[in-house]
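A single protein chain has been omitted from the complex, and every remaining protein chain is retained in its original position.
Residue numbering begins at 1 within each chain, and the chains themselves are lettered A and B in the order written.
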Amino acid sequence: MTTADQRIHFGGDYNPEQWPEEVWAEDTRLMKEAGVTMVTAGIFSWARVEPRPGEYDFGWFDRVMDNLGDAGIRVCLATMTASPPPWLSRLHPEVLPETEDGRRKWPGGRQHYCPSSPVYREYATRLVERLATRYADHPALDTWHVGNEYGCHTRQCYCDVSAADFRRWLRERYGTVQALNYAWSTAFWSQRYDTFDEVLPPRLAPTFANPAQQLDYWRFGDDALRQCYLAEYEVLRRVTPGVPITTNLMPHHKPVDAFAWAEHQDVMSLDHYQDPYDPRTHLPAAYNFDLMRSAREGQPWMLLEQAPSAVNWRARNSPKKPGTMRLWSWQAVAQGADAVLYFQWRQSRGGAEKYHSAMVPHAGTGTRVFREVSDLGRELASVPDIAGTRSRANVALLTDWNSWWALELDSHPSSALDQSAINRAHHQALFDAGVACDIVPPHRVLDRYQLVVVPNLYLLSEDNAARLAAYVERGGHLVVSFFSGIVDTCDRVHLGGYPAPLRRLLGLRIEEFWPLAEGETLSVHGELNGSADLWSEAIDLEGAEAVAVFGDGELAGRPAVTRHAYGEGTAWYIGTRLDPAALRTLMDRAREAAGVAPVLHGLPEGVQATVRQGEDGRRFLFLLNHGTSDATVELPEPMRDRLRPGTGDTTAVPLPPRGVAVLQPTDHFPGALT
Amino acid sequence: MTTADQRIHFGGDYNPEQWPEEVWAEDTRLMKEAGVTMVTAGIFSWARVEPRPGEYDFGWFDRVMDNLGDAGIRVCLATMTASPPPWLSRLHPEVLPETEDGRRKWPGGRQHYCPSSPVYREYATRLVERLATRYADHPALDTWHVGNEYGCHTRQCYCDVSAADFRRWLRERYGTVQALNYAWSTAFWSQRYDTFDEVLPPRLAPTFANPAQQLDYWRFGDDALRQCYLAEYEVLRRVTPGVPITTNLMPHHKPVDAFAWAEHQDVMSLDHYQDPYDPRTHLPAAYNFDLMRSAREGQPWMLLEQAPSAVNWRARNSPKKPGTMRLWSWQAVAQGADAVLYFQWRQSRGGAEKYHSAMVPHAGTGTRVFREVSDLGRELASVPDIAGTRSRANVALLTDWNSWWALELDSHPSSALDQSAINRAHHQALFDAGVACDIVPPHRVLDRYQLVVVPNLYLLSEDNAARLAAYVERGGHLVVSFFSGIVDTCDRVHLGGYPAPLRRLLGLRIEEFWPLAEGETLSVHGELNGSADLWSEAIDLEGAEAVAVFGDGELAGRPAVTRHAYGEGTAWYIGTRLDPAALRTLMDRAREAAGVAPVLHGLPEGVQATVRQGEDGRRFLFLLNHGTSDATVELPEPMRDRLRPGTGDTTAVPLPPRGVAVLQPTDHFPGALT
Partner (left out) sequence: MTTADQRIHFGGDYNPEQWPEEVWAEDTRLMKEAGVTMVTAGIFSWARVEPRPGEYDFGWFDRVMDNLGDAGIRVCLATMTASPPPWLSRLHPEVLPETEDGRRKWPGGRQHYCPSSPVYREYATRLVERLATRYADHPALDTWHVGNEYGCHTRQCYCDVSAADFRRWLRERYGTVQALNYAWSTAFWSQRYDTFDEVLPPRLAPTFANPAQQLDYWRFGDDALRQCYLAEYEVLRRVTPGVPITTNLMPHHKPVDAFAWAEHQDVMSLDHYQDPYDPRTHLPAAYNFDLMRSAREGQPWMLLEQAPSAVNWRARNSPKKPGTMRLWSWQAVAQGADAVLYFQWRQSRGGAEKYHSAMVPHAGTGTRVFREVSDLGRELASVPDIAGTRSRANVALLTDWNSWWALELDSHPSSALDQSAINRAHHQALFDAGVACDIVPPHRVLDRYQLVVVPNLYLLSEDNAARLAAYVERGGHLVVSFFSGIVDTCDRVHLGGYPAPLRRLLGLRIEEFWPLAEGETLSVHGELNGSADLWSEAIDLEGAEAVAVFGDGELAGRPAVTRHAYGEGTAWYIGTRLDPAALRTLMDRAREAAGVAPVLHGLPEGVQATVRQGEDGRRFLFLLNHGTSDATVELPEPMRDRLRPGTGDTTAVPLPPRGVAVLQPTDHFPGALT
């Protein structure tokens, strides 16, 4: 996304090959009507532009580009490699991916390629070379969109091609087979490898496969996908050095390490599909939007896909209720997005996604959906100066894909641990308090944060543990939840009482984990009161104090939550899963102790408040009512609502359910920017 | 089934190869005792008559046929091709079918052949040629029974042989690959085919496979099975031109289009297994019996298999309670069957079906089951003049296998739509009202019906939509339920507001589907009141009037059910799934508006009443009590109960639970035959 123009980009995926050319002129006319400024084109055009191996037909696509360019619409141009044409796997069946238990995945859908396939990468980069060369100087070209939703359907492949690539990857990672044997603890169950040639992916086995082998396969799988991306990236960077490059990530997406990918993107972009049946669907959205904003340290990002209304791929697919599409679009902007795009422009007549809503529905433009889309397009165009502003948070939630992969392996004390859910629970406790939060990897510099929250960081290197200790020692405030700091990067237990590398910092020792049965709950008492489930553990205090204790069960009277003064700072520890209210209480206390204030005090239930600020000091206060009741937000100073241009300054903003306000504070407004 | 003799045939599957020859004489003796007039023989005899490829041993089967012939028992002779001998797949492993995800299905059960296999068809027809030639003039031969339960276990095969056959089938259907690309909407997701050689079955894919590819695979699968049937049919028709040919269909059987198969059968036959645990098991039976009767426009059909008592293949298998076997057998006759047969004559000692009940149980003939069977044999023999009579209905339920296949594809607004369930719900509303109903395909002439009910006819060609409109225009009454008329025969959406080809007829436009969450219900109010679930939609009236509106939810106050005067007739539309009582109310209103009367007025709850009539005007009124209470049925004129020969004419028929009466009305009786 080029930042030449100051505006919130608005538009959607554009697949003109699904329609006769006579429709295209109407497309651009309606796009202008709807306020479209950018489209993503060409995502699934490979089979049309290369109908036979090596034979290219770009003529029709030239006309698409020219048509868009003539209408002044910017193009986020896809590299067209997301879904290979049928001829590719017919010529080279070995490009097809295989499941863990040896079943081949065939064409008929999309993403039917083995990420490690040199054949796929060769054909893909050859196409990208042609494409980049052809459109390098096209005036409509704005941004490159590489592939599409990497790892969405083919998270990992287990075929022989992947096996060979895995061995190469392991050789590079470990150097010697001795190092591999150590890292994988192969003395266990007689798994010692004599040479790298013996190593295989963790395919279907008689019982639990080696956990370090599984963990490395997650790492390898992420890397194999990234290598596909980078192979195209390198062509694009070389041919069009000035054009920004992105690829659209998926939310909560375990196979793709957003932090690692962020290092190779010029701008982050996200596909996000709220579930209209879920009254709390804005919460996972908030988590993912914060992740996108944080992944490149606050840089504005693109909401590259959302649905105008219903999707097609859940078991039951509700339309979005009136106003929610607007609300959730503004939520993205409020959390740092500078682009709001949809899948897709015009609803397909045929194919697997014909019941996915589009900006132009089957029923045409005289429809609720087209009206709401067009209204939003106009509204976004009215506040172009939001673009380029950034947010700041004083709290960070720290997480790590490596730890996620390791946490959810089999053969654990409890198989019910869910990294995504536990992260979101902690994030929600901040969100509900109106506190801005970054989401950061363990290697990020922490000193700019007053509070760092670490949910279930199961895998933790000694180095990263030391960094956490140093952060607290220098005055930082830290909240760590259970089953953190348990294994090293090879999934080997840190010995000496859990969590060995954090024991001094937290001032405690855990002798035994005591996971709870399904449905079992315990009460907790002390500075906070409530219930706990899923997990408990036998904590011995070694300097920490008990903030709350278990009220019943085998561990009654023993600590459930602790606090430890360490250096200039404080480290809190949560040895169970608290109910949401108790977790909120705990997080409020930790936050208050750290001196972190919410964006606004006294926010009504269900109202989200965020601030963005430009380098020139301009500020925007976003207020969004996700609740079901009318609310009024009291402001500390009079402000003007940019979305209601006629109205004057006010200190009380009425917000009906699904209501949105974009206020412009003065320099005196503290917000989260103090 | 030859119609030379006027009688209701009675008997069962006969598998003498499971028993030593000394048992065979006892078999015919007991058959006579039980009133058996027909057996189906040879279904699983292939391995015995052709123990090695090309070596035949028919001697023992000659003795079986002679034994039966000598006893005066007619033979419905199977072509023996339902379960190939082990040597076939050992010689030709490629005849074995494969699952969608590439797993081979091995011998050990039955039906282990790829329907597209030329090898299987060659061996099968070679056997049929021998068989037909040998028994062409055997006096016991009555009817040919081709294969067995086509598609029961192997609905579709995905092997390479099937793939090649699918390509042949597609070439014949589409002619050019351009036509295929259009029909399959392959511009979507880069699926464009350059040649037919690239096309594959919809095997396991990374995500949703192309829906039109899936739809065509249902069509192809049905056709592949039918080609197996027809290959044998052609041999039989040539060698024994005068002998009727049938194959036994399964109830609710999605892989086999009963309407298409009916065109190639001389008589319809059905296997039907009620579930004794289900107190409403007579309702799906009623649906399937009506389908059999309607498939060849009222021609008598054969109940070729039912269980004397328990089956073996459900998770738990209850015996039939005393009297229910009789009741359900008479239900078949009441709905047009001229033959009542069982699986099987003598209960197997070994093998997979040894716990399937039989006419002669393990415990022998001094048993409840043998007594009930023999009693029924005698009873059926006492009313031979029922045979050959037919029923007439003034209401038709219109359905289409093509639409069924398309309706239940993935990626829809709701995956909870179930063609079979929705059809049966509408059928039940007529059944409970005592109204006779035919079940017909879209191309059937409709003008003979006063009311046509169309549940969820998702796929609808412009032509068939026009036929519905013409029917109403000429004075017909029509009830259409939601998500009808949405796609064309290629599963491409009819554009212009749903349901485009029916909008003028129905007088409305649907802008958005609004499927309901699992467990979500809405109230409906108006001319009918009740609740709705599963589905709602945003209906704009364009000439129709609202019969009922939604009482809550986002669509509160908008139409749920509508009515539209069109030409000389009326078209009703149901935009949700009504609860059974509300649906019954609606159907009663539509039926009354159409002037359709029930067979009898004032039928007690749970009592079924049907009429059959001969060309000579003889009539039979069947009364069956499916309920759990004693009932008395008031007749409009005195009639005699043919099953209680001693009693005189009466106008009040007492029916205990599971009771049956067969009454003979005079010419004055209107019944459903006005």
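Following the convention adopted for this analysis, a contact is a pair of C-beta atoms (placed from the backbone, for glycine too) under 8 Å apart; a residue touches a chain by one contact, two chains touch by 3 or more.
A quick note: this is a predicted structure, and the numbers were derived from the prediction, not measured.
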Contact with the hidden chain (one of B:G72, B:G175, B:G351 or B:G595): B:G351
Full-complex contact with the absent chain, from B:T79, B:S162 or B:S309: B:S309
Sites on subunit B contacted by the missing partner chain, in the whole complex: 15, 17-18, 44-48, 51-52, 80, 82-87, 90, 97, 99, 103-112, 152-154, 277, 309-310, 312-313, 315-319, 321-322, 347-355, 361-364, 367-369
Where the unshown chain meets subunit A, residue by residue: 101-103, 184-194, 197-200, 202-213, 410-416, 490-493, 495-498, 509-518, 538, 554
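Following the convention adopted for this analysis, only the chains that are shown with their structure count from here on.
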Length of the line joining the C-alpha centres of subunit A and subunit B, rounded to whole Å: 50
